[in-house]
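Heads up, the thing below is written out as structure tokens.
A single protein chain has been removed from this complex, and every other one stays in its place.
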Amino acid sequence: MINWEFIIGHLNYWFFIVLMMTGLYIVIAKGNLVKKVVGLNIFQTSVFMFYISIGKVIGGTAPIFPVDMKIDNNIVYSNPLPHVLILTAIVVGVATTSLALALIVRIREEYGTIEEDEIFIIEHELDSSNKTPNTYKENGHF
Amino acid sequence: MVPNIFILLSILIPVFAAILNLVIRERENLRDFLTFIASVLTFFCVLAILISVGNETTKEIVLLSVIPGLKISFQVEPLGLLFALLASGLWILTHVYAVGYMRENKEAKHSKFFAYFSLAIACVMGIAFSSNMFTLFFFYEALTLTTYPLVAHKGTDSAVKGARTYFGILIGTSIGLQLTAIIWTFIISGTLDFSKGGILNGHLEGPLVTLLLFLYVFGIGKAALMPFHKWLPAAMVAPTPVSALLHAVAVVKAGVFTVLKVGIYIFGLEFLQNSGASYWLMWFAAGTIMIASLIAITKDNLKARLAYSTVSQLSYITLGVALATSMGVLGAGAHIVMHAMGKITLFMCAGSIYVVTKKTNISQMTGLGKVMPITFGAFFVGSLSIIGLPPLGGSWSKWFLLMGALEADQWFMVLILIFSSLLNIAYLLPIVAKGFFLSQEKGLPQKYSESIALVWLPPAITALCCIILFFTVGYLLDFLAPIVLPE
Partner (left out) sequence: MSLPISHSDSFSLVEQLPILQILVPFVSAPLIVFIGNRTIAWWITFLASLISLLISINLLLLVNDGSIISYHIGGWAPPIGIEYRVDALNAFVLVLIALISTIVAPYAYKSVGNEIPKEHHTLFYAAYLLCVTGLMGVVITGDVFNVFVFLEISSLASYVLISLGSHRDKRALTSAFNYLIIGTIGATFFVIGIGLLYMVTGTLNMIDMAGLLEGKSSSSTVRSAFAFIIVGVGLKLAIYPLHIWLPKAYTFAPSFITAFLAATATKVAIYILLRFMFTIFRPSFLEELNVLNFVILPLSIAAMIIASLIAIFQKDFKGLLAYSSIAQVGYILLGISIMSESGLTAAIIHLFNHGITKVALFMVAGAYVIKRGGSLLTNLQGAGFTMPWTSAAAVVGCLSLIGVPGTAGFISKWILVEAAIENGKWPLAIVIIFSSLLAVVYCGRVIETLYFKNGNDETIVNESPLTMLISIWIASLACIYFGLSTDITISVSDLAAKMLYLK
């Protein structure tokens, strides 16, 4: 006997889980660094959507008080706080993404590739070569 | 107040000497002379304590309190005072010897060597005067750390390897076992102060007492109870003065001294006896005595043979504690002095032989007695003292230990003691006999060839002390008596 009420009632959770797992899978499975960042974005977005969905009150309206401040107790308002929080989280997410992309650009410059397994080979050689990394030498002290 | 100042001075003067050595590293004569002065001053400080306190136990002075109940504090009591006297007195002789040895042998980095040497003495003084287990542990660890560079002094691969074993075993056992034991003691009894009659009585019973005792005696790796004895032969890569003072006197004696302290002041003799905890320890000690003696016979390297002899002799002292009778403990206390005097003689002779001939193996030392009469004479006296023949000091301590074993009704231990004396003869006297009665091998000096006086005089003096100790043992016993008297 399938509990349809439970499944439908938690619809936002199901979407959230599917999106989240998709994102995580991409982060883990994909070798391309840009794709990893995309996965990370999907992963984060799933959380944002989850947050927003829990702020929804069925039958609720936008939480804006009337100008005359006569508040009718019968009107149901949605909860605005999750939206506000997520606004912050989105900003953080954008910052993270841009930083990640900037790092990828630098990695491309240094390694000549953004494929994880190729980077791994290069790094493995560096690790086992036991060579002293170059110290930054351009006019040592300031 | 007077003794308190001298306690601090006896620790600070060696530290100061160490700093001095590092500061004026270039001016050899001045540096070595000042260190000599420092060693004499340290000895006089300890003497001053002896004169003002005698064999009383003073009130502790607290230097600082780390955690409530854990404090760095000092106190004078007979056993510690005796140990301090021994170490500081022998430091003078060893320093003289070391100056000669290091110069004749053209060893490197003198100033560092003497600096660490002095620091080690400071740690020994701290151990001798500590009034609780925490202070003792603190200086015990410090002693390991300061002697580590001395063992690795030569910087060769074998020296580094030996030093690694040394460091590994000593730090490993002390942190792994001894620290556990100390924390355990602290938790059940709430204190770590040394007090007569022990602090554990009534806090622990049954097999746990045995377990704690084992944690202590094996944790005190410096006492070289088998199977944690490997560090001592490994440490023999060090220059001979180090082996002489540190690995015949300061470090190993710090180990057995700690065992004695733990036995008398942490457990208490009565408690050890009644709980039967020391029974098994006795067997371990007996085993070490026998096995180490047997190994010693097989060693051709002179210093290695002496090292195993030390391992075996140290267990006499552990055995004395394990017997837990007053005679046994007195014997153990006396043996610290007697063995130190005898063994330092032997080591200094070994060094003297090395300086002249560069030989380290016994099989290459045939006939040397004829050309180095003083060295071999001193070696002979030292050997006899280790073996325990009158009229040498070593005979008394063995006698007391035998009495102790009888007092405890341990007939088997009596047999062990007697049999091991025979083994001592087997591994020590052949060296002397070969030296005096066989003809020299090729490449050895053919006529009188002692090194400079700085090298042969100190062992001659300590050999003389072995004889003097035989006649003055009565004072020694009177001095130590308070540690076994009931409160």
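Note that the chains take the letters A and B in the order they are written out, and that residue 1 is the start of every chain.
The rule is simple: a contact is a pair of C-beta atoms (placed from the backbone, for glycine too) under 8 Å apart; a residue touches a chain by one contact, two chains touch by 3 or more.
Quick caveat: nothing in here was measured; it's all calculated off a predicted structure.
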| item | value |
| --- | --- |
| Contact partner of the left-out chain, one of B:Leu9, B:Leu79, B:Leu119 or B:Ala163 | B:Ala163 |
| Absent chain, residues of chain A that touch it | 24, 27, 33, 36, 40, 43-44, 47, 50-51, 54, 81-82, 85, 88-89, 92, 95-96, 99-100, 103-104, 106-107, 110-111, 119, 123, 126, 130, 132-136, 138-142 |
| Where the unshown chain meets chain B, residue by residue | 64, 66-67, 70, 72, 134, 137-138, 141-142, 145, 149, 152, 155, 159-160, 163-164, 167-168, 171-172, 175-176, 179-180, 183-184, 186-187 |
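As a working rule, only the chains that are shown with their structure count from here on.
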| item | value |
| --- | --- |
| Mean-CA-position distance for chain B and chain A (Å) | 67 |
